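A protein chain is absent from this complex, but the other protein chains hold their places.
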Amino acid sequence: METVIFLLFALLAVASSLVVVLHKNPVYSTMSLVVTLFSVAVLFVLLGAPFIGALQVLIYTGAILVLFLFVLMLLNITREESAVTAQKGQLAAAVLGALVFGGMLLLLVLEARRPLDPMTEELVSMKGLARSLFTEYLLPFEIVGLLLLVAVIGATVVARRPPQPGPTVSGLETPEEIEP
Amino acid sequence: MAPSLIATLINVAVMLGFVLTVVPVMVWVERRGSALIQDRPGPNRLGPLGLIQPLADALKFMFKEDVTPNAVDKPLYLLAPALAIMPAMLTISVIPFGPDLTINGRTYPLAITNAPAGVLLFLALASLGVYSLVLAGYASNNKFSLMGAIRASAQMISYELALTLAVLAVVIPVGSFNPADIVAYQRQHVWMFIPEILGFLVFLIASFAETNRLPFDLPEAESELVAGFHTEYSAMRFAAFFMGEYMSMTSLSALGVTLYFGGWSLPGVDLHGWIGAIVGLLVLVAKIAFCMAVFVWVRWSFPRFRYDQLMRLGWKVLLPIAIVNLILISALTLAGVL
Partner (left out) sequence: MSVPVSWYLALSAVLFAIGAAGALTRRNGISIFLSIELMLNAGNLALIAYARQWMQHTGQIVVFFVMAVAAAEAAIGLALFIAVYRQRRTIDVNRINLMRW
């Protein structure tokens, strides 16, 4: 049963990540990334981290990708701009790379390690995670909090609309954005 | 089939049946309720007290011409109404509607999923509700829809933060994200809205914003943006947005009731067994019905928030209050009071 779920969501993740990378329209890429991240969240739950899986959906698909869509719509970016130019020898390099990569993947898939220990309540529970987070990893936790504060302030400052110039200053045109 | 699978299917049938039945009832309640508040009769032609009105609305939606504008982004245009209904149906799956039933020695929890991360799962799936608005606005190829979508996305992610903090403050004294444990705690102690009145207020206001109901319905405001993000949708697709809104109201009310008002439990009454399950379900339905009535009541009593006022309220008022509530509850829990 677990194998079926794994194969299903792994295939889904790979397929939608290919769409992310190949589709011309960034909005479709973002929606495919939503599907990919959702599949990865399911795989997290399979691996005994249901809280991280729920957090993945909550943070990544629920907030970060909405922010991506928001910016895409604000700046009205709907198509890829310049064309992709092929380099010389690109095909040979791609084939060689794919072969090496495929070989390594094969080794990974066929590898047989010792069987996994059964999942314990300790690994899955939020209490164990929280205990480690607030004792062993307290310093990184606080630093990440500070980092998020810096990011909020930084993003607000960087994205601020520059003060509108008076009629005597030339060269600056009003940007053609959508004002929410 | 495995007995647990049958139990899950029965749970699914009960909860989905409830959520799908709510929609026509809410259509009637909304129209008669708004008429009552506005001192006018409301629908009274079809059946006694206009009770057949939702059926007439459903028939109208089914037979109306389905106009798809020419220049829309077809796949996303068609996806958006489906995405409106999906999160509401998914989130109702973590709400327990009765005490654990013990049949033939096995205990069956009365919720579709008894996930240990239940409340977090609810919030995660509810946050997917933004996508239907955003995609509808984008795909419609229409400036008004786009503005509606942009406002909707900003509004929903801002208020999600306050909502999550309010919910977190409930989880701290209980010590578990599982809604069944939260209900059990409230059965032993007091209903959570009494010690957490600040958090409850934040939850209430944020839930209005999350479901795009007045006073926060700028994304679909009728007098502002034509019809906002669902301007270009007609017939069944518009009905899908409509249904999605009522269903997400229901599931968010269900969460609020489970977190703050004891869920399916009655104070002082010990519910168990089959009678307990049925009474628990009815109690839950009654509490959710009360919350939905409050939603309708507030909708027709308040004017709409302007967009900048809305954002200011979310970030500068609700978020600090939610944080203060969190600190207060943590202090009380550490002191052993809760």
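The first chain written gets the first letter, and so on, giving A and B; residue counts start at 1 in each chain.
By definition in this document, contacts are C-beta pairs under 8 Å (C-beta built on N, C-alpha and C of every residue); 3 or more make two chains touch, one makes a residue touch a chain.
Note that the structure is predicted; figures quoted are calculated from it, not measured.
By the touch rule given at the top, the unshown chain touches A in the complete complex. Listed for subunit A, the residues touching the missing chain in the whole complex are 2-3, 6, 10, 13-14, 17-18, 20-21, 26, 29-30, 33, 36-37, 40, 43-44, 46-49, 51-52, 55-56, 59-60, 63-64, 67-68, 71-72, 74-75, 77, 80-82, 84, 101, 104-105, 108-109, 111-113, 115-117, 119-120, 122-123, 128-129, 132-133, 137, 140-141, 144, 147-148, 150-152, 154-156, 158-159, 161-162, 175, 177.
We take it that only the chains that are shown with their structure count from here on.
If you average the Cα atoms of subunit A and of subunit B, the two centres end up 28 Å apart.
Across the complex, subunit B meets subunit A through its residues 73, 75-76, 115-117, 120-121, 123-125, 127-128, 130-131, 134-135, 137-138, 143, 146-147, 149-151, 153-154, 156-157, 160, 164, 175-177, 307.
The touching residues of subunit A, when paired with subunit B in their complex, are 27-28, 31, 34, 50-51, 53-55, 57-58, 61-63, 66-67, 69-70, 73-74, 124-127, 178, 180.
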